[in-house]
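The structure under discussion is supplied below as structure tokens; questions concerning it will follow.
Complex shown without one protein chain; remaining protein chains in place.
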Amino acid sequence: MFAKVVRKILILESDLDNTHDTFHRAIRPFIVVGQLFGIFPIAGIFSNNARHVRVDWFSVRVILNLVIIGAGSFNMITEIQRLRTIGISAKNINHLVFLIDACLISTLFLRMATQWQRVAIKWSQVDKIFLSESYRICSWWTLKRKIWFTAGLLLLLACGEHILSIVNTLSDQQHEIRHCGWEQNVTDMFRHFALRKFANVYSYFPYSSYSAGFFMFVSSALTLYWNYLDIFIILLSIAIATRFNQIHKHIQTIAQGVFASNEQFWIRVRSDYVSVCELLDEVDRVVSWIMLISCATNLYFICLQILNVSQKLRYVMNDVYYCFSLLFLIGRTVTMFLCAASIHEAAKKPLDVVTKIPNSGWCVELDRFATQLKSETVALSGMGFFHITRQLLFSMAGTIVTYELVMLKFDRQSEGKGYIRPCSFFEIEKKWLTGK
Amino acid sequence: MFAKVVRKILILESDLDNTHDTFHRAIRPFIVVGQLFGIFPIAGIFSNNARHVRVDWFSVRVILNLVIIGAGSFNMITEIQRLRTIGISAKNINHLVFLIDACLISTLFLRMATQWQRVAIKWSQVDKIFLSESYRICSWWTLKRKIWFTAGLLLLLACGEHILSIVNTLSDQQHEIRHCGWEQNVTDMFRHFALRKFANVYSYFPYSSYSAGFFMFVSSALTLYWNYLDIFIILLSIAIATRFNQIHKHIQTIAQGVFASNEQFWIRVRSDYVSVCELLDEVDRVVSWIMLISCATNLYFICLQILNVSQKLRYVMNDVYYCFSLLFLIGRTVTMFLCAASIHEAAKKPLDVVTKIPNSGWCVELDRFATQLKSETVALSGMGFFHITRQLLFSMAGTIVTYELVMLKFDRQSEGKGYIRPCSFFEIEKKWLTGK
Amino acid sequence: MFAKVVRKILILESDLDNTHDTFHRAIRPFIVVGQLFGIFPIAGIFSNNARHVRVDWFSVRVILNLVIIGAGSFNMITEIQRLRTIGISAKNINHLVFLIDACLISTLFLRMATQWQRVAIKWSQVDKIFLSESYRICSWWTLKRKIWFTAGLLLLLACGEHILSIVNTLSDQQHEIRHCGWEQNVTDMFRHFALRKFANVYSYFPYSSYSAGFFMFVSSALTLYWNYLDIFIILLSIAIATRFNQIHKHIQTIAQGVFASNEQFWIRVRSDYVSVCELLDEVDRVVSWIMLISCATNLYFICLQILNVSQKLRYVMNDVYYCFSLLFLIGRTVTMFLCAASIHEAAKKPLDVVTKIPNSGWCVELDRFATQLKSETVALSGMGFFHITRQLLFSMAGTIVTYELVMLKFDRQSEGKGYIRPCSFFEIEKKWLTGK
Partner (left out) sequence: MFAKVVRKILILESDLDNTHDTFHRAIRPFIVVGQLFGIFPIAGIFSNNARHVRVDWFSVRVILNLVIIGAGSFNMITEIQRLRTIGISAKNINHLVFLIDACLISTLFLRMATQWQRVAIKWSQVDKIFLSESYRICSWWTLKRKIWFTAGLLLLLACGEHILSIVNTLSDQQHEIRHCGWEQNVTDMFRHFALRKFANVYSYFPYSSYSAGFFMFVSSALTLYWNYLDIFIILLSIAIATRFNQIHKHIQTIAQGVFASNEQFWIRVRSDYVSVCELLDEVDRVVSWIMLISCATNLYFICLQILNVSQKLRYVMNDVYYCFSLLFLIGRTVTMFLCAASIHEAAKKPLDVVTKIPNSGWCVELDRFATQLKSETVALSGMGFFHITRQLLFSMAGTIVTYELVMLKFDRQSEGKGYIRPCSFFEIEKKWLTGK
């Protein structure tokens, strides 16, 4: 089956020319990568007919998805148990938040998968319009290349961040082992690592290397989900903004040309513009929940990492990891916001062209088009609570300062709580096992 | 009289078909429930003629209303006296705020009742338009069913919250009785409960089971008022949003049809749209004060309950009650905001249809309609200070964080104040009775 | 001269009928009261020709104005000296702020007086339009009566506040005299009062009852200025809002009538509307500085009085005074904002009428009028930094919470500073006299 998948990707992608530069072909490998880790389990992605996109409830995809959600939830419950034992502080709650978040994201993507068919159909209609002769743009930088490059780069960085996180944990454990004189106790490094990292889980049943491997996979998957969410929004935004830009380029060429554009031309342009707006509405309706979750999650983790970085860390490795993690987080969040905001900007651009059209070419249709461009807020929104524009990013930055203040206050109040005495690991493990 | 009321409700409601699906018929049972607890004492609600709606100053309804306001005010004064004796803290002031709030709400509803006739007449005119053949929507989910379901569910939850609050108080008292060794002193549990709960009142005259029953009723009524306020706004919003949605559906059907709509059609649609806007203006003018009070109250109590929940509570029952109460409060407030904001959204929807109308069907009237849809902010407002849209809810959430910070500061400053030493109940009671 | 003034007011005002209900006649007594205390020294207010309004640099009015500014500045300098001796705290700086503020207000009114002629001319033109037959409104509640009533009520309350402030100071001094056993030292109560109240001034030259009387007058004048500022803005706002309301009433009558309004009618209405907008622009340009000062001052003093009230006060008299003062302050500020915001609302009202005009009466002029009503922000502004609408009042309330937090922080930091040991008054006085 693996060979089949690879062949499908290789063969189908290779015949890509400009006329087949659709969004669904471009995003296909990204969805495949996600499905390997059990997220967004839609079937029919290799078909060229958007109507074949569906959720196959008894497929491996969905089962993997549900298994990981299940394992994540189990992790979550044992983590709650652990926190009840050692107490909650501003910092040690973050693992629980991460778990809840990842399970929520996976569930929301499952829900979105059930609604994806409608979006896919609408999208293929829009793609058909914009791959036609009149809108074609001959540039090396096709939609497919843009999406592959962005997704590839961000996934690479996310991998780097995850590996660095593991290295950081290993380094901390090495220091602890040396400090506490556990060198004799710890023979199997992997076993020790897994026992510590999944301490909450292994309080409930004995260790086995299979289960350790499984939980490592689940943990990686959950980390991916979080990145997947942001990258997914970025890719959507790039694709939609590209379509608006094509309209802009198209009318720019005409407006600068010598032959006057007639009303028929503008009727077609406005109808195409409305099509992209409808697609955006459709997408917005479907992604609104994950948009909200993405904003909230990024806001929370940026505040948390600033809190971590602003305090004196013990080892150089910690400094390196937390700084890289914070920078990656900020970079990814800003990229997401700028990409999402670029839809708004691309949708406003045609106004510049319309403004310059001389009086002789003015017609009722142009008047309607101009009014529409001026007054409508064409942008992704978080369930209608806010529109994602550049101004929002600016006010988001102000919000982070406020929430950082709240977090610092909570951190000071919870000082001393949730603190584990050094070298007390094995005792704590015993405590959990005995249940009190 | 009771039988008469029930019969009226049963008979009149049973003949409901779509042509009689008016707002005033739908809201009738909700108003009756309110009047049993002495709020919103309008007469003539069983008549089908909106001109019969009036306030009958010498009716039982109004007298009950005034009696409860009187009892509430007396409660309020004795509570102020109690706070002067024991000192004010961020937490024990909440009962006073609740009493002031409830009396204010009841007074504002009485004032609104005197202005309701004009609203009722306007509403029946609008209902007439939208129950006509052209706007009729054949759906099981009629306005009456929507309103009955929403009101029923929220009233049930409010009852649950009130009962849980009493159970919580009882549980606290049980723990106290056991802790202080009062088992011999306390023989009549109801008497003890009433004496403690209305300690402020019973400092001024001796206990009797009749007066205890009366104050229990007053206390329940005041609790209801607060819920009544929010539910009332929710029901109003649902009814108005439904009318805007009917316009949307109506023009959507026409716009998708093959036969072109002429200017006469749009003249009628715009005039109907203006009618609903006028109704909204009328309603907005009348409910603006209770809208403001509702926002302020919900903001305050959410902050207070977060403060309560964020601190270590003594018993499990307290945890259960405060969590449920906070969730119910947030749920109710969010529902209210989303319903009120749905008016704004429903009023904007026709724009999507108008945008898609082809050039051939464009006319001056459509141009006016489009401009009106784009530029006017059709929404409920808190006296013009703010318009209730989804964006407001978002900025409200930010405000809660700021006020929570202020409240935490005040809570820390007032620490130790307003604290009653355990087992000192009877002494305090004596102290009040002696007046020093 | 006094008799002449009174006669002029009595005679000229008595012949007021609706055709003479101009703003400058209505505001005349208010300006006279101000000039008795040396503020806004414009000459020619008794003439009916707006061109006679001017500043007469060598008149008694201007000289009185300059004398009081001079005395206020001297007061200010000695107060700075006093604060350098005893130290600055969040609370004792308020007298200095008050002095700077009052001198600034007086200077700004003097500057405004030099620009008033242009405003007066424009205003008399607008008044002429709106007192003509077509706009006349037969109501008992004329502009003159509105302005007299508002100004009278607010001036009365301001007097009350000032007297209460003096009573409060006297009561504090009585308590201090009794507490410190100064009964023998203090024989002349007025002398003691003046010496304490103007301690900063009397550190520099010996006491005399004439100078004490003079400084009492200056102090009263400065207190008046602050109220004068707010009342002046309120009166301006009422007058302009009245004109916008006349337009609304005028077109409402026409729009409901049976005979269709022709384009000529709308050309005249729009031109009148533009005239009032031009007047508003003129006024806005002239009052922008005092508008800014008024907002900043009210914000500061509301925060300060909340700080004062929120802390435990020593005597009942203090509680009474500070509560009344805070309530008066909030009441005056809210009134000012609501009046200023009412311009914005009155200017938007004609839109409701224009929306309802049927298609048959629609014309290009109406289209221009509708667009203008929708898109322009017709409102008073604080130098273009903000427009005064109801929404601003709402966000102002939020700002007060933030600034209150800053003030509380500064109050805690400056605790113990600027504190004068009880009964140390005569020593301190000596210290100032010796200069160290």
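In order of appearance the chains are A, B and C, and numbering begins at 1 in each one.
Heads up, the rule we're going with is that contacts are C-beta pairs under 8 Å (C-beta built on N, C-alpha and C of every residue); 3 or more make two chains touch, one makes a residue touch a chain.
As the structure is a computational prediction, the values presented were derived from the model and not from experiment.
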Omitted chain: which shown chains does it touch?
A, C
Sole touch to the unshown chain from C:I63, C:I163, C:M189 or C:M383: residue C:M383
Residue of C:C180, C:I267, C:L313 or C:L338 touching the missing chain in the full complex
C:I267
List the subunit C residues touching the unshown chain?
263, 267, 274, 277, 281, 364-365, 368, 371-372, 375-376, 383-386, 399, 402-403, 405-406, 409
In terms of residues, what is the contact footprint of the unshown chain on subunit A?
341, 345, 351-352, 355-356, 358-359, 362, 370-371, 374-375, 390-391, 393-394, 398, 401-402, 405, 408
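Here is the rule we go by: only the chains that are shown with their structure count from here on.
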Other chains in touch with both subunit B and subunit C:
none
Distance between chain centroids, defined by C-alpha means - subunit A, subunit C (Å)
55
Mind pulling the subunit B residues that touch 2 or more other chains?
371, 375, 402, 405
